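Data first, discussion second: the structure below is written as C-alpha cells.
What follows is an incomplete set of chains from the complex, kept in their original frame.
Letters A and B name the chains as they come in the text, with residue numbers starting at 1 for each one.
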Amino acid sequence: MSKSTGCCQDFLHYVFDYETPKTLVIPSIRVGFVFRFTQFLVVLYVVGYVCVVQKAYQETDSVSSSVTTKVKGFAYTNISDMEPRFWDVADYIIPPQGDNSFFVLTNIIMTPGQTQSRCAELPNPSTICADDCDCIEGYNDPRGNGIRTGLCENYSSTVKTCEVLSWCPLEIDTNLPKRALLAAAENFTVLIKNSITYPKFNFHMRNILPHINSSYLKTCEFSRETDPDCPIFRLRHILAEAGEDFQDMAVKGGVFGIIIDWSSDLDWCAGKCYPKYTFRRLDNKNPINNVAPGYNFRYAKYYKSPNGEETRTLIKAYGIRFDVIVFGTAGKFGIVPTIVNLGAALSFLSLVPIVADWFMLTCMKKRHLYSKQKVTYLVEEPETESTSIGTMYGTQ
Amino acid sequence: MSKSTGCCQDFLHYVFDYETPKTLVIPSIRVGFVFRFTQFLVVLYVVGYVCVVQKAYQETDSVSSSVTTKVKGFAYTNISDMEPRFWDVADYIIPPQGDNSFFVLTNIIMTPGQTQSRCAELPNPSTICADDCDCIEGYNDPRGNGIRTGLCENYSSTVKTCEVLSWCPLEIDTNLPKRALLAAAENFTVLIKNSITYPKFNFHMRNILPHINSSYLKTCEFSRETDPDCPIFRLRHILAEAGEDFQDMAVKGGVFGIIIDWSSDLDWCAGKCYPKYTFRRLDNKNPINNVAPGYNFRYAKYYKSPNGEETRTLIKAYGIRFDVIVFGTAGKFGIVPTIVNLGAALSFLSLVPIVADWFMLTCMKKRHLYSKQKVTYLVEEPETESTSIGTMYGTQ
C-alpha cells in the first residue's frame, strides 16, 4: 500500500468514523418516569400552547384595505334662530366623498352675510377701550378676530371696543344650541363597503359576504345579535353600543371609531375570514385636561353679491367624525416560523436529560451506584499529576 | 492544609472539573455516511432555504409613505341635456387636493336651481295619493325625498303624489347617461409623487429615481415594457392593465387601486430599492350581491340669488376613485433574527446523532457488536436489586 492510500484512508477515517457517546442504561422506573414525564411536559407545551393556542407555525401579514361609505337620511329643522330648513346628504356630509372618514354635521353656528369690512371687536378685557388711544393701529391680537384699525367704536350702547378689519359681522360662537340642531341625524344610516387584501397571501375579501343576497342588503340593518353581517349601520345604534348617547355627543361633536377587525386564520376555510365590527369613541368625553373639546371646524360658502362684492356665510360646524379603522393580521402556515419554533422546542427537549440526570444523581437512594458507573474520574498516568493539580488549585 | 483550603479545593473541583461524555468510535463508512449526509441536509436547508430564499436573518420594517398626485387633462362635452361645457381640473377633481386618494368625475346627474320649497314627490307606490288624507303631515319616509306637508298635488297631468318640503325641484336620478359624459377622461394623465421611509433603518426613497432626469419626466408616460420607472400614468392604460374598460367603468364609477410595492432588501445596494406598480379594481364589478354598485356621491354648489334666496345645484357625481396604496417591507441583517434562526438550525443538528444512532443500532449487520460496546447495563451490587426491579415493574 502506497503512502497516499494511507493518507486517503486517514482522511476517510477522519470524515466517516462515527463517534457516538457511550451510554449506561438505568433500569429504574422512577428515573425513567421523571425522564418521560419531563419530555411529555415539553411536548405538551409545544403542541398545545405554541401550535394550537399561539399558532406560532404561521407567518403573518397585515391587512391593506379600501373603504367607501355612503350616508342616507334627511332632517328638517325649525328653530327660532334660523329659517325652517330641510337638510339632505349634500348639506350635512362634508366633504361629500365617502372615504374611510366621514363627518356628519349635527350642530351649527352660522354667520351669514360676512364681507371684508370693519367692525367693533367682540367685547372682552383686552378689546374694550375708552378712546382711540387704547387701540394700536395694525396690532394683530392672536386671540382677537382681526387687524386693529386704531379706532374705538361702539359695540353696543354700553360698551366700546376696538375696531378691526375682518370678515364682518364677527362670529359670536358662545350661544351654541343646547340641543343639537340636527338631532334627527341619529336616525341616519351609513353603508360601509370595505374590500381588503392580504398582499403576501394574495387573499381578497369584501365585508359584503358571499352568502348575502341583494334583497337582504336593501332592507337589513346591523345588529350584533340578529344581523351581525349587515354592512348598514344606524348611527344611534352604533353610538349606543359604545356606551355613548347620540344627543349628548351631537351638541359639541366628537370623533367616533368604527373598527373592523379582519384577523383571520387562512389555513382553514377562507370563508371563515369574517369582519368583526366594534365601536369606540376616539376622543375623550370629559377629561379634565382638554382644549377644544368635541369636534368642530369652520368653513365658508362664498357668494358674489349683485354689485360684485364677495360675501360669505361662515359656518362653524359641530359634528361627529366617523373614522373607519380597518386592521387585522392573517396567519398562514409558513415553513420558517415552523422550523424556528420546532427548533426552539427541540432545544428544550435536549434539557430533559439534564433534569433526569440531576434527579438520578441527587434524589435516588442508589445515587452512588449510578454515579460510580456513569462517571469515571480521569486516571492519571504514574505520579505527580494529581498532586500538581492539587497544587494548581491551591495556588490560584 | 487547613480545612478551608480543602473546602476551597472542593469548590474549585465542583466548578472547574470538566465532565465530558465518553465516546465510542465506529469505523463504519455506512454509519459515517448516514451521519454526514443527514448533517449535510440540515446545513443545506439552513443555508439554502432559510438564508437565501427566506432571508430569515433579516429584521423587517414596514413602509411609511407620503403621496401627492396631480391630474392633467381637459374635456369638452356637448350632449343634448346640457349646455356645451368645457371641463378642466378644477371642475372634475373633487376634492381638489392631490392626496393619496383622488376622484375623477366621469358621469353626472345635475339638478340646477334647487331651493328650499315644496313640490310633489317622485311617483312610486308609497307616494302616489288620491287626496290629502293619504298624506300624513310631517311624515318622514326614509326612502322619500322630504317631509310631507299633508297635501296631495299633481305630479304630472295623470299622477298625483304627496307634496314634500325639500330642496325642489327633486333630483331624478334614473336617466343616467349610458355613455359616460366625460368619456374623454380616459386620456387624462396623473403624476404620482411618492416618497417613502423605513423608519427603523432611517432609509428614504422617492419614486422619481435618481437616474431619471427632468426632461425625460416632462415627456414620459408609464408603460410596463418601455417606461417602467415613469411616474406619469394615463388613466386608460392603467385600467386596461387591470383588465378593465375605462368606458365601461366610467358610466357607474368604481374604485381603482394603484398599488406601489416597495418591498426591498436593504442589505444590498440601496439603489436596488425600486417601486413596483400594479393596478387592480378594488370594488366588485358585477357581483350578484351588491348595493349601490359603482361609486358616486352627491354634492352641491350653493348660490345666492339676487333677492338673497339660497339656491343650489345638486350634483350626483359618478366617477372613479383612485386609491394609491403603498405597501412594502424592507429587510436588513439583524443580529436577533440571525441568532434565533441559527439556534433553531443548531437544534436540528443536535438531532443528527439520534438519527445516526438509530440507523447504527437497527439497520447495520454488526448492530449487536455496536450496541454491546456503546451501551452498558447497570451492574447491580450484590443481589436483591434486579429481582426487586422485576417485582416493581410486575406489580405496576
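Assume a contact is a pair of C-beta atoms (placed from the backbone, for glycine too) under 8 Å apart; a residue touches a chain by one contact, two chains touch by 3 or more.
Remember, it's a predicted structure, so these values are computed and weren't measured experimentally.
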Full complex, copies of the single sequence (shown: 2): 3
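Keep in mind that, in the parts below, only the chains that are shown with their structure count from here on.
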Chain A and chain B, separation of their C-alpha mean positions in angstrom: 16
Chain B residues touching chain A - in the complex, by the definition given at the top: 1, 5, 8-9, 12-13, 16, 19, 21-29, 31-33, 35-36, 45, 49-50, 54, 56, 62, 94-95, 101, 103, 116, 140, 142, 145-147, 165-167, 255, 257, 259, 261, 282-284, 287-292, 295, 297-300, 302-304, 306, 312, 314, 317, 321, 323, 325, 327, 340-341, 343-348, 350-351, 353, 356-357, 360, 373-381, 385-386, 389, 392-393, 396
Complex interface listing, chain A residues touching chain B: 12-13, 15-29, 62, 64, 66, 68, 70, 72-74, 76, 83-86, 88-91, 93, 95-99, 187, 189, 191, 193, 195, 199, 206, 208, 210, 212-214, 217-218, 232, 301, 303, 305-306, 311, 335-336, 339-344, 346-347, 350, 366, 369-370, 373, 375-376, 390, 393-394, 396
